[in-house]
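Only one protein chain is missing; all other protein chains are in place.
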Amino acid sequence: MSQSHISIKNLNVYIGENHILKNINLELPDKKVISLIGPSGCGKTTLLKTMNRLLDRQADVRVEGEVLVDGENIYDPMVEVTHIRKKMGLLSQRPFPLPMNIYDNIAYGQRIHGNTNKKELDALVEKYLRDVNLWDEVKDRLKSPATRLSIGQQQRLCLARGLSVSPEIILGDEPTSALDPISTKHIEELFLQLKDHYTIVLVTHILRQARRVSDYIGFVYMGELVEFGTADQILNHPKEQLTKDYVFGALS
Amino acid sequence: MKKYRLLKDKLLSKAFLTLTLLSILIVVMVGVGLYYKSIPILEKNTLSKLLFSSEWKPFNEQFGFYPYIIGTLWITGIALLIALPLSLLTAIFLSEYAPLRIRKLVIPLIELLSGIPPIIFGVWGVLVVIPLIQDHIAPHFVEFTTGYSVLAGGIVLSIMIFPLLISILMEIFDNVPQELRDASLSLGATKWQTVKKVLLRKSSSGIIAAVVLAVSRAFGETIAVLMVCGNFAQVPHSVFDSCYPLPALIANNYGEMMSIPLYDSALMFTALLLFVIIVLFNTVSRIILFRIEKSTT
Partner (left out) sequence: MRKIEENIFKVLMVISTLIITSTLFLILYTIFSKGLGSLNWDMVSKIPEGGFYIGKGGGILNAIIGSIYITLGSTLLGLLISIPIVIYINVYATKNSLFTNITRLTFDILFGIPSIVYGAFGFTIMVYMGMKTSLLAGIVTVTLLIIPILVRAIDEAVRVVPEEMGHAVYALGGTRWEAAKIILRQSTAGIVTAILLSFGRAIGDAACVLFTAGFTDSIPTSLNQPAATLPLSIFFQLSSPIPEVQNRAYAATVVLTLIVLVISVAAKVVSKKLSKNKI
């Protein structure tokens, strides 16, 4: 097992009166694809949002425990939250291109962090669009609005945008749930390519997708991490009864 | 560079918060300002004397607001009498019965109606409503009227509150979950029975809130009413009598305000009266509407 990129220790999350995440302990290895599976509403997305502190934006949230990224506890009060978030790229369920053209979407991240050198931006925009296999499709219309792209292209655009701030980790919240099968395939292939350079954490409720892309899988049920292991272990030889029930179809 | 961004964000946050807090204080400031200006008249007259007496003798420092208050109530009452049934029926029609095409046609027209400035309603009132009352309606009922009357004010006002009532009513009806209607229909009830027994009952508090808002709108309408009500301070005995609602009192006399002692204080007191009533009505109504919205999301 390679060294952990993200270490979650005794994480408990409360939203209002509800105890959403219970005593999560998780080690996420570096430069691998890790899928979090489990039925809807069991806390997978909350767990994901804890990792880049996007959860802070919600009302009435209490977080106990530690989330260590490269050894640093991101919930330490001294830590600067925008710095943390920059380390992680986020892909949402539906693509949310910013209200600007394709070029500006990718350049946005760089620009807000102070890079306005046109030559550099041109090169970076091209690089990231190539990284997501979108360059050939859009190179002639970089200045047209991003909303004109197909939904699959928009999702790839959002991925490129997320990569533009050089994160180390990519977080995906059911990133293909709004896409057609072909676009889904594109995104999944991208994840397999990108894992050489990034640690990828995905939330998915499609078992087959988890099977296709993951190196490691964590099964989350009712706010608890029931089991965590390699993809092969979880999908083929699960140890816990609950995991067995879910993976082999008894739970939904 | 990074420090600057974060600092900017923090500063803007503080600045915006300050602006927001100050704006909220406007309500308080208006109330306090008007009260402050009303103090002189309150010192010379008790509140009950102001509200219930009809003696209006500025030079004697006597200000009885009773006729004005009654005038306001009369025209608001007439306006509501006309507008409520019509708005209710229209809102039910648009919300429950009308096909999409008709909704798309009618709703923008109603919005257009709401955008028309009060002065234009006033002009229309003078051109159409007054002659209508004087020549066609009143002769059946009374000996003589100039047409400038409670009824005229009520009619003009009712048209002005249609859009408000309709839009709030439709919002309330939208808040009633479709499942409730379905449940009623699947028990064999007709659409109308569903509307009567389910929709209206469920929306009753919302309807009250809508009416309260419409009333407070009617209380405060100045120009349109002023042009058609006759501006004669008396307690009206019929809808064909002239009246003199509170806002008209303020608007008509601002010129004399400064020359007669205590007059300005009296007018500010009028404004204060309106302010207190309207703020009260609005607060209650909005809280009710907010609760309704919250309970269905």
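We call the chains A and B, going by the order they appear; numbering starts again at 1 in every chain.
Simple rule for what comes next: a contact is a pair of C-beta atoms (placed from the backbone, for glycine too) under 8 Å apart; a residue touches a chain by one contact, two chains touch by 3 or more.
Note that the structure is predicted; figures quoted are calculated from it, not measured.
Chemist: Among B:I159, B:V211 or B:C229, which residue is in touch with the absent chain?
Modeler: Reading the full complex, the residue touching the unseen chain is B:I159.
Chemist: Give the residue, chosen from A:G65, A:P145 or A:G229, that touches the chain omitted from the document.
Modeler: In the full complex, the listed residue that touches the missing chain is A:P145.
Chemist: Return the single residue from A:L11, A:L47 or A:C158 that touches the missing chain.
Modeler: Touching the chain that is not displayed is residue A:C158.
Chemist: Over the whole complex, note the residues of chain A touching the chain we left out.
Modeler: 52, 54, 57-59, 82-83, 85-86, 88-90, 92, 94, 96-100, 108-109, 112-113, 145, 147, 158, 161-162, 164-165, 171
Chemist: For chain B, enumerate the residues touching the unshown chain of the complex.
Modeler: Residue positions of chain B that touch the missing chain: 5-6, 8-9, 12-13, 15-17, 19-20, 23-24, 26-27, 29-30, 33-34, 36-37, 85-87, 89-90, 92-94, 97-98, 106, 108-113, 115-124, 126-128, 159, 162, 166, 190-193, 213, 216-217, 219-223, 227, 247, 250-251, 254, 267-268, 271, 274-275, 278-279, 281-283, 286-287, 290.
Please note the rule applied: only the chains that are shown with their structure count from here on.
Chemist: Counting in whole Å, what is the centre-to-centre distance of chain A and chain B, each centre being its mean C-alpha position?
Modeler: One centre to the other, that is 52 Å.
Chemist: Could you list, by residue number, the parts of chain A that touch chain B in their complex?
Modeler: Going by the criterion above, the answer is residues 80, 82, 112-114.
Chemist: Can you list the chain B residues touching chain A in their complex?
Modeler: Result: residues 1-2, 5-6 of chain B touch chain A.
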